[in-house]
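Following: one structure in structure tokens, then a few remarks.
In this view, the complex is presented without one of its protein chains, the others remaining in place.
Chain IDs A, B and C follow the sequence of writing; residue 1 opens each chain.
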Amino acid sequence: MAEIIGGITTSHIPAVGNAISDGLTQEHYWKRFFDGYQPVHQWLEEKKPDLIIVVYNDHGLNFFLDKVPTFAIGCADAYQNADEGWGLKPTAPFDGDAEFSWHVAESLINQEFDMCTCQEMLVDHGFVNPMRVLFGDHEVWPIKAIPLAVNTVQHPLPSARRCYKLGQALKVAIDSYPEDMKVVIAGTGGMSHQLQGERAGMINVDYDLECIESIINDPDWFADQSTDHIMEQAGTEGIETIMWMVMRGALGEKVNCLHKHYHAPISNTGAGVLLLEGGA
Amino acid sequence: MAEIIGGITTSHIPAVGNAISDGLTQEHYWKRFFDGYQPVHQWLEEKKPDLIIVVYNDHGLNFFLDKVPTFAIGCADAYQNADEGWGLKPTAPFDGDAEFSWHVAESLINQEFDMCTCQEMLVDHGFVNPMRVLFGDHEVWPIKAIPLAVNTVQHPLPSARRCYKLGQALKVAIDSYPEDMKVVIAGTGGMSHQLQGERAGMINVDYDLECIESIINDPDWFADQSTDHIMEQAGTEGIETIMWMVMRGALGEKVNCLHKHYHAPISNTGAGVLLLEGGA
Amino acid sequence: MVWKKHDYEDIPGSYVFDGKIAHSAYAMNKLFYSFNDESCREEFNADPAAYCDKFGLTDEQKALVVKQDFLGVLRSGANIYYMAKFAIPRGVSVQDAGAAFQGITGDEFREKLLEKREGLEERLKKEGGYWNG
Partner (left out) sequence: MVWKKHDYEDIPGSYVFDGKIAHSAYAMNKLFYSFNDESCREEFNADPAAYCDKFGLTDEQKALVVKQDFLGVLRSGANIYYMAKFAIPRGVSVQDAGAAFQGITGDEFREKLLEKREGLEERLKKEGGYWNG
């Protein structure tokens, strides 16, 4: 049987990928941020998960405004990164697992989540940077990966509560997969940041730390927040942090927090790294 | 306030559009089928609805298998028909109502329906033929129209129950629109038919009539059926009839049936025309 | 790795277009989908084999497409709606394709369908409430 062995949160911003590409991870600006991933790297080394589901939002690579799905899941055997218009070099492609994806998609749809299934899917920085910061750069990635895209760009967005419920349904889907497989869920994006408007550059450390505590110990606190309230506290782009709720929902009611790391600023954002295991 | 003044069911098969284009509607093969729309035409004349929501499935024009949304709603001010590869002449474009669409989309997403919003959308025969058979051919269509696409092609599909619930949520969405507007919902497709496999050509009149009675008087009977059961009874393509449940859900618990018409075969299918008003 | 078995696989004479089938025939259906575009139809017509290669069809699928074996193409995982974009302009209707599954002609297929009309009006009169002209 497949099993969710843990959940991770991580930033997915382009600057993280650029810092890796430019060899800046040990520079003062970046060192504290990147060093905070070491315990996660050790855990991944030790646990050797078979597959990671990366919950992220597309920023205008695979989806344009003509078709914005609330929730989309990759159902392919491979996913390509591609030109996002900024001159970045695309990474090596990622191996998926179509059978596993279709099992999950079917279970989610049967649980009344109205998924968009994607048999071909370009993955953007929101997917790629979590992979790079968690696993390093590879020509052949050491783990299978499945993109699960949440719309956090074109309002109306799914609520934090709906994301949490999606995570709970994801656990049901994965727990019912008949083959042995160790699965990790990554909730990516956030934390507080705003890119546009006169309030651009806001970071709300107090709120970010409250969210981190809630994700660990009291997910209903986060799930009960309205989209408006989260945007007011975390910024219009900080709303991305709702994707952490998908990861959290997939871990079950209680979790053990193995690692907790926060840093600000990285680029415009507060950045939170969590490593959680389902607990009792 | 906007108000749903009625619901209609209709076939959407290409042959219907071809019969109209070729002037065959009064030929023996077609006459009984097309004449059965007259009471609906009279009702539309008399009630003069402002807007119709056409619940249909795309058959490979706007959506390919790379992105198959379970539920998608048009959010544009106009929708184009286009070449489906068969040499048919596209119709005149359809006027939409973007404000209304976004209101509905927002309400549905807030009610935990994970819609795909489409700010540009090509509408195929599944949308166009209901418009032609209900309103005749026009260079400027006499009513605004909004496409609501349900995935009935790429399994896993939403259940009949989920479609019924979508209809109920659609009613909440429309009833809360602040402007006066008379809205009709069309549930299209079906009834029993199978296009492929050794069972191709099956039509199940008994089952179709049971479905019609259920749509009118006992929608839970239909909603309780599994996708497998419906396909077994109605054929693998007859599963389309689940889209009638969206229309039915939008009308409230009880309905008055103003018109009930069934014909078979038209092309490969059983064809049901219903005109329903919300009742007490 | 085995694909999950579904109950609908036991419905006789029926092929449900699910993830397993779609996955196996993604490239071929993508080729048919491209026929929405006239320039793609022309490119295909100019050199069918090259066009199949461009979409990465398997050798088996390519052979079926090149010889316009519509039934073979369906059995090989084509979705009926995508296949129609290939067959209809070549004079093969969806009904002809359905008939081929049973080894009968399109006309025989249509005859069998017409039998459904026999006694229908009487039947509906008995049911009650149906429009009858």
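By our rule, a residue touches a chain if its C-beta (ideal position, glycine included) is under 8 Å from a C-beta of that chain, and two chains touch if they have at least 3 such contacts.
Note that the structure is a prediction, hence the values are computed from the model and not measured.
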Among shown chains, those touching the left-out chain: A, B
Identified contact with the non-displayed chain, of B:137, B:179 or B:253: B:179
Touch with the omitted chain, as defined above, among B:40, B:68 or B:105: B:105
On subunit A, residues whose C-beta touches the chain left out of the figure: 32, 35-36, 39, 59-61, 64-65, 82-87, 153-156, 194-201, 203, 205, 209, 227-228, 231-232, 235-237, 257, 259-265, 267-268, 270, 273
Residues in subunit B touching the chain absent from view: 75, 77, 97-99, 101-103, 105-106, 117, 119-120, 178-179
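As a convention for this text, only the chains that are shown with their structure count from here on.
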Gap in Å, rounded to a whole number, between the CA centres of subunit B and subunit A: 37
Averaged-CA centre spacing for the pair subunit C and subunit A, given as whole angstrom: 39
Where subunit A touches two or more other chains at once, by residue number: 105-106, 117, 119-120
Multi-chain contact sites of subunit C, meaning residues that touch two or more partners: 18-19, 22, 26
